[in-house]
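Missing here is one protein chain; the remaining ones are kept as they sit in the complex.
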Amino acid sequence: MIKVGIVGGTGYTGVELLRLLAGHPDVEIEAITSRSEAGLAVDELYPNLRGHYPGLAFSEPDPERLAACDAVFFATPHGVAHALAGELLERGTRVIDLSADFRLKDAEEWARWYGQPHGAPALLEAAVYGLPEVNRDAIRQARLIAVPGCYPTAVQLGLLPLLEQRLIDPDHVIADCKSGVTGAGRGAKVGSLLAEASESMKAYGASGHRHLPEIRQGLGQAAGQPVGLTFVPHLTPMIRGIHATLYGRLTNDPGDLQALFEQRFADEPAVDVMPAGSHPETRSVKGTDICRLAVHRPGDGDTVVVLAVIDNLVKGASGQAIQNLNLMFGFDEMAGLQAPALMP
Amino acid sequence: MIKVGIVGGTGYTGVELLRLLAGHPDVEIEAITSRSEAGLAVDELYPNLRGHYPGLAFSEPDPERLAACDAVFFATPHGVAHALAGELLERGTRVIDLSADFRLKDAEEWARWYGQPHGAPALLEAAVYGLPEVNRDAIRQARLIAVPGCYPTAVQLGLLPLLEQRLIDPDHVIADCKSGVTGAGRGAKVGSLLAEASESMKAYGASGHRHLPEIRQGLGQAAGQPVGLTFVPHLTPMIRGIHATLYGRLTNDPGDLQALFEQRFADEPAVDVMPAGSHPETRSVKGTDICRLAVHRPGDGDTVVVLAVIDNLVKGASGQAIQNLNLMFGFDEMAGLQAPALMP
Amino acid sequence: MIKVGIVGGTGYTGVELLRLLAGHPDVEIEAITSRSEAGLAVDELYPNLRGHYPGLAFSEPDPERLAACDAVFFATPHGVAHALAGELLERGTRVIDLSADFRLKDAEEWARWYGQPHGAPALLEAAVYGLPEVNRDAIRQARLIAVPGCYPTAVQLGLLPLLEQRLIDPDHVIADCKSGVTGAGRGAKVGSLLAEASESMKAYGASGHRHLPEIRQGLGQAAGQPVGLTFVPHLTPMIRGIHATLYGRLTNDPGDLQALFEQRFADEPAVDVMPAGSHPETRSVKGTDICRLAVHRPGDGDTVVVLAVIDNLVKGASGQAIQNLNLMFGFDEMAGLQAPALMP
Partner (left out) sequence: MIKVGIVGGTGYTGVELLRLLAGHPDVEIEAITSRSEAGLAVDELYPNLRGHYPGLAFSEPDPERLAACDAVFFATPHGVAHALAGELLERGTRVIDLSADFRLKDAEEWARWYGQPHGAPALLEAAVYGLPEVNRDAIRQARLIAVPGCYPTAVQLGLLPLLEQRLIDPDHVIADCKSGVTGAGRGAKVGSLLAEASESMKAYGASGHRHLPEIRQGLGQAAGQPVGLTFVPHLTPMIRGIHATLYGRLTNDPGDLQALFEQRFADEPAVDVMPAGSHPETRSVKGTDICRLAVHRPGDGDTVVVLAVIDNLVKGASGQAIQNLNLMFGFDEMAGLQAPALMP
């Protein structure tokens, strides 16, 4: 049994950590912090947790208490982990950061996209990008994990087999992504109101989104060269889920694409390659850490289409964070993550 | 480890049994039947189950195979359990019927509401109405369980404390109930299409609904006299959930209503009385076997308002069925039912 | 052709006035004000209006410009119309207030419910409560209209025939109301986010809601005596619509309830009594000024159930405001209000 802390627990990824960890056999919550809600019982804010964490309340962030944890999750806006991670790491606590703070290897690029200097560039080298399907061994040894973003998770998992095998033109990859509204967080914004966002569909950030450099970094590593990516996210009238529709142009005979995908992910507990001809639905992964994939080659032409679905709050955030924790501490990789999706 | 069978597994309550039992430590699925889908892998119909039941396919109902089970769930339209339950019971298999077949004690009344003769009146006496909050001891000994309907569960749990204590006028009770669309099942009906049922609200069955006699029967037992109930169900644009808003007129000084409710359900693992002043949300019980209740007395007048929420597919069907199974076989009453609700 | 102004045009009732008035043959918009968005083109905030009001932008409230209008709508939070209406009225401009400022005849009661002194009690006597089905003649002569609230409109229209005819017990009336989220306005509140409010149902204000005194006032006038009302509003996962389910206990033989309702509203252009046995859907009035009603008497017992649906932004606000305007200026009562509902 290890002790974990959660910094910034009032947002959707914080409560999702609590939801999932309620069923984890080896983890107990030592502290969950929130400056704005300090003192409030967690189940007052999230009544779904009533009965699961009796007595647990949000607390002011207390470095001593956090340093007493075996691991601390940061479920915070960008910038916060920069300030606190170093001290925790020095004191032996492992850090799993769900924010963007340590995802980009290049501090300059981070600064450009986030409009502020990187606050802890010295930690970047040690930070491991927490995509188990790429970095499992490094994750096992890591002390600081940068949990991938939601879009980057779906896009990378869908494109890895094609780019690793140099099958598609790396200069012209398209990721058309559709996300539920929890991707925008729990902040009270007019555009996220049910009255504004339901019964409608729209793109946003067509000219540039903060997840773009992260995706490019990951795809570039897979391809062994820079990848030219057009990434258009869309706001979809649903709570959870990302559907990434990925288009690549084949430059080589790909052989059996279905077999390629099945082999690439054969041993991956969180990736499910569906049978040929499938169209995965986001609801089939709702609440789970699974990414479901299907690969199509319409009309046997030179365009390959990959369909990838995840739950943005689970495989795209808190579930993947726990998958990383499990690897770091030698637990079953999917501990706490095994319940089937709620469907319907 | 016991073996269970599911008859009629393609509907929503069937798949919900599978979803919940995937996490049950003491149960394995021996057979799941469907005449229409025999031969189809369950995870082809319900991809959320991929990886959870490898090799499990729908099969033709085979009495031998079902009789080899310790217990059989009927997740069938009304009438089916009438025909099969007797034989299974004779051969020692316990039966948990999620349909309406054994809910009414009066076979004549059943025949009136369902438009056909009752097919197994001889079994009615032995059938136990599976509401643990009322019949826990009988359930432990039962061989045939009639799992309560979804509306009846929410309405009874909300009104029991008031009727048992003779606090409200039994002749004028109102149950205004709002249900998600899964209450109408998985049948392809125009009125259940997203294009028809979303972005709208409507009542139905205002002049009489099949759950009415079941609710009256249960309330009458609690009150020790017949209860005059007006029950108006409404179709709500959501997938899961029932919100029952219950109105009673106080005939006696009720004292501390909050304490009354808290005491009545103090030892109930599936009922959560929320703090005074609360308004429970259906999403707080989504996917769970919990009923959350709140009691209000507006303006300290003579009308008491009880708010009760359940997930119609869980506490209103499959979860309650498993709660009954757990009691019948001496398992932890909430085994397989402990995951928190998915929220948001 | 008359000139109208709209004060507080950025909220949902403001834009709804613009949407409806785009098709009104006799009205042109002289000014639409907003302190927060002054200078912004209206169609930048509401792209559905692109092409309909070229050049129209939100402006700072300018009393001169407003006083040059024949009529001014207030689509503002409570308190604003108190401050401005008097001056406009003195200068001959008629005022149609969509807020709660002039709905209650008793300034003391207003102060209690709104937590601040009434700012213009001298105007209360002249203010006409703008429910055409009750006050049509007075509206025609009025210079200051208090447009009824959304819940009060649905509840009153549904109960008027019963109370006017003294058919039900006035001490025990129940209004169980379900509203779409636009009833909470366009303010950015966490509880109104799609991620929070969709796929769920909840009551709110069960112990007291600001619309309660307004409804009681109207029902009391109809009944000729005070009415004891229990009013429980619910937040429903849809954008628009109110479904009021109304329960009364019959104290006299009501005769033919269907005929009663049909006769009461025979000449009402905005009220549609549906055939016996109907269950009106909110979507059948979406975008329209119509209230559809159905009356039921379950089991021929002593409880009567009335189902009333309106669009909270139209008959419950902006449409009814225009209906009042039409009456005040001698236009066709339904001018600008005749398009059928969008369905599906």
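Letters A, B and C mark the chains as written, and numbering starts fresh at 1 in each.
The definition used in the following text is that a contact is a pair of C-beta atoms (placed from the backbone, for glycine too) under 8 Å apart; a residue touches a chain by one contact, two chains touch by 3 or more.
It should be emphasised that the depicted structure is a prediction, and the values quoted were computed from it without experimental measurement.
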item	value
Touching the absent chain when the full complex is considered, from A:P25, A:G299 or A:G330	A:G299
Contact with the hidden chain (one of B:Y12, B:F265 or B:F331)	B:Y12
Full-complex contact with the absent chain, from A:T153, A:Q217, A:T236 or A:Q323	A:T236
Residue ranges of subunit C at the interface with the undisplayed chain	12, 15, 18-19, 22-23, 46-52, 182, 186, 198-199, 239-240, 272, 274, 280-281, 283-288, 290, 292, 338-344
Missing-partner contacts on subunit A, residue numbers	172, 174, 176, 178, 195-196, 198-204, 206-208, 228, 230-232, 234, 236-241, 243, 245, 247, 249, 277, 279-283, 286, 294, 296-299, 301, 303, 305, 307, 309, 344
Residues of subunit B (touch criterion as defined above) contacting the omitted chain	12, 180-182, 186, 188-190, 192-199, 237, 239
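Convention: only the chains that are shown with their structure count from here on.
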item	value
Relative to subunit C, chain with the most remote C-alpha centre	A
Whole-Å separation of chain centres (CA-atom averages), subunit A against subunit B	36
Between subunit C and subunit B, distance of the C-alpha-averaged centres to the nearest whole Å	39
Residues within subunit C bordering two or more other chains	195-196, 198-199, 237, 239
